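The other protein chains are all here in position, but one chain of the complex has been omitted.
As written, the chains take the letters A, B and C, and residue 1 is the first residue of each chain.
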Amino acid sequence: MSERVAIIGIGQTDHRYIRSDINHEEMINEAVRKALEDADLTIRDIDTVIIDNMDLFEGHYLSDTMVVDGAGMYLKPGLKINTGGTSGASAVATGWHHVASAVFDTALVIGWQKQDASPSIAALVTAREPLYDRDMAAGAVGIFAGMGLSYMMESGCQEEHAALARVIMADNARRNPHAHLRPDLTVDDVLKSRVLVWPVRLLHMSPTSCGACALILANEKRAKKAAKHPVWIKDLETAHREQSVFRGGCVEPKPAISAIEVASFRLYKRNGITKPARDIDVWEFYTPSSWALFPWMELFSICDKGQAWRLVEKEAIRIEGEIPIEPSGGVVSTNPIGASGVIRVAEAALQLRGEAGDHQVSKKAETAIATAWGAASWIVMFYLSKNL
Amino acid sequence: MPDRKPSKYTDMLHLITPSKGLNVLSLDPYVAEGRLAMPYRYFPGPIATRFFLELRDNQRIMGIRCPTCGIVYVPPESTCGTCFEKLEEWVEVGNRGVLQSYTVTHYTLPVHPDHTPIIYGLVKLDGADTGFLHFLGEVENGALRIGIKMEAVFREERVGNILDIKYFRPASS
Amino acid sequence: MTAELLEIIIPLDLTYRWSAGPHLGAFLRGLKDGKIIANRCPGCGRLQLPPTPACGRCHIGMGEDWVELSHQGTVISYSFVVDPMYDAGIGDMRPVPYTIASIVLDGGPDVAFFHKLEESTPEKVKAGMRVEAVFRPPQEREGTMQDIIHFRTI
Partner (left out) sequence: MARRVGIVGVAQTKYEKKPGMHLQDLSFEPVDKILQDTGLKFTEDGTGIDATISCSQDHWDGWTISSKNVVDGAGGHLRPEEKVAEDGAYALYYAALSVLGGHYDCILVLAHTKESQVDGRLIENVGLEALYSRMLGLDFTSCAALQATQYMQRYGISPSQCAQVVVKNRANAMGNPYAQAPEKLTVDSVLSSPMLSDPIRLMDAKPISDGACAVIVAAEDKVKKWTDRPVWIEGLGCCYDRHYLGYRDLTDPLSLTEAAKRAYGMAGISDPRGDLDLVELSEYYSYQELLWSEGLGLCERGDGGRFLESGATQISGDTPINPSGGLLSGVPVNVAGLNRAVEAVTQLRGEAGKRQVDGARTALVHGTGGVCGQMHCVISLRRGL
């Protein structure tokens, strides 16, 4: 059995549209210092550093090498991970393996993106085949339009329910000082927001943000001496998807089983999670659009097919609800892409520590699922627990 | 100085020449020429901003000292890599220093400035503990040797970036 | 002195010689001849469009079992590209608006083709509509996706 791994330090910046006051190394340093403070450790207590970001948004080749001083990596082992939208979560997984291997007692995981450096859509579109669809494709809106369209047709969900989901995310974000977009929204505001591709409106899509998030992982021995209550990463699962069917519109005509179902089935089975809505207290999904929330609630087996919008209508997913989802406000409120995967794990861990402050869920939170989504439906997920 | 608003990427597009798109070079094997051209804008942050403003306005080269290990970094950085200390103690260093290394580059790249020859050097300025990477200029053949004295030459029009220094030349004794 | 806002602006401009390889190359040469070609996996029999070297499910080489698909198909998803956007491939703003769609071509049920639609008034674009590829005249074709102008409603 591998070493058990816990989160003992959490630090993130206030994620904003633009950070003209600092450079990216200073932004990373801000998150790292906060994580060290949180864990009451110094950089010398860190054995290895795992860092991730998506290169072409800031245009730095080997961007990890440029932030060694600010990230505290000098003369330390470490490496950089980049798996697209799931990069942050893949970096946490990499940190987990490093500590689980018993070669390292502690690992610092840093996710960051500074999207004030370039036009983000133009960088995102370079994820497409240059000889096929790169010069026509335009970002991910089409995926979520397809998702929303088919979900409404199959489940009877109406536009108002997705608007309500967005309002709930805004309400949560306003209670999270780190969140980027924190508007005071009503369902009507969302329904009046400009249509990008029906049923997806501007407010349904995530912002481009600048932000960094750092986690400190430790093995059982170190975690038990930690300043704060350790949050255990009990299990993790990754499932990517073949790319060939996701040319262009990222829509698969005969959708085979989704990566979410495959990854969650495996993880649930290994951990005896038979009724996710009961066994998991809080969820931090990575939903770049509020339209993705419904299909994913069902694919993660929180509820049966066609029931997700009803749970949202009953507002069960609120911070005070019985199935709180994305109490941090989620990716639709905050999306520094390289950091978003780490932020999901960080926010879930804050909930299990009971330290989420104003956006702490009301129910007793002992277990959590944090996920990341990227490329075309790649998924990385973690099962976190307050108890060993 | 009024605090200028950050530019939008559309303000930078004049720096990139537009092109048609894919250009098929051969059909079998199929090869087509394509492009990846992005306008990137970086905010220097407080430390580098102060350094650049001193170059621009006072033709002065500033370093920053780490309170723990005492190292004076030129150019300055925000965090001492060795001690992970936040750096705040500014030190003025001279415009002259000792040549630590040099090389003449014999090929040109679109990212090179338009002057030739392209000579790079590392100069440890008097009062600094680190090497300063820049161009060397006004160099006769064979004049460069590690250890000789160099001095900074500033551009007339300075805009607040590393190129406000034109190059380092062998110091007139 | 109030800290003046400085910016370091350094555009990146890389030119790539993209090789299509035998499979994508056959597809692009096919477009020049007015054909839309997929390849069939010897393992699971699925079609891949555009053709790829390897099958994601069988983890084997796809080979060159070419299948020519119809120029007609059914739209399953679409997007209206309206907002101005910069295009790193041309170093300029991309001409907008235009409409893009995922289209299941008759005879190619496994994967959606991707191209522009001629129709762009939202009311007239919906999932399930039938469309047909409009190719450029042969002498104007170069062997790129732009050999197809767009798909028109039929």
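Just a few scattered comments:
As a working rule, contacts are C-beta pairs under 8 Å (C-beta built on N, C-alpha and C of every residue); 3 or more make two chains touch, one makes a residue touch a chain.
In this text the structure is predicted, and so the values were computed from the model without any measurement.
In the entire assembly, the chain absent from the figure touches the shown chains A, B, C.
In the complete assembly, the contact with the undisplayed chain comes from A:127, out of A:46, A:127 or A:179. Contact with the undisplayed chain is limited, among A:93, A:200, A:218 or A:343, to A:93. Note on the undisplayed chain: of the listed residues A:150, A:193 or A:238, the one touching it is A:238.
Interface residues of chain C facing the missing partner chain: 8, 10, 12-25, 52-57, 59-61. Interface residues of chain B with the unshown chain, by the touch rule above, are 29, 31, 34, 36, 40, 42, 44, 48, 73-75, 77, 81, 100-107, 109-113, 118, 120-122, 124, 130-135, 146, 161-163. By the touch rule set out above, chain A reaches the unshown chain at residues 1-3, 23, 49, 54-56, 59-62, 64-66, 68-69, 73-84, 90, 93-94, 96-103, 123-124, 126-127, 130, 236-244, 257, 259, 262, 266, 374-375.
Basically, only the chains that are shown with their structure count from here on.
Separating the centre of chain A from that of chain B, both taken as means of CA atoms, is a distance of 37 Å. Measuring from the averaged C-alpha position of chain B to that of chain C gives a distance of 42 Å. If you average the CA atoms of chain A and of chain C, the two centres end up 30 Å from each other. Under the contact definition stated at the top, the residues of chain B that touch 2 or more other chains are 6, 9, 21-22, 30, 32, 34, 36, 38-44, 46, 48.
Counting partner chains per residue, chain A shows two or more touched chains at residues 20, 59, 119, 122-123, 126, 130-131, 135. Those residues of chain B whose C-beta lies close enough to touch chain C in the complex are 1-7, 9-10, 12-13, 15-22, 24-25, 27-44, 46, 48-50, 52-53, 110, 160-161. Per the touch definition, chain A reaches chain B in the complex via residues 18-26, 29, 42-43, 56, 58-59, 68-70, 72, 74, 116-119, 122-123, 126, 130-131, 135. Chain contact summary for the complex, chain C toward chain A: residues 5, 10, 12, 16, 18, 20, 24, 28, 48-50, 52, 56-57, 76-83, 85-90, 94, 98, 100-102, 104, 109-116, 122, 127, 144-146.
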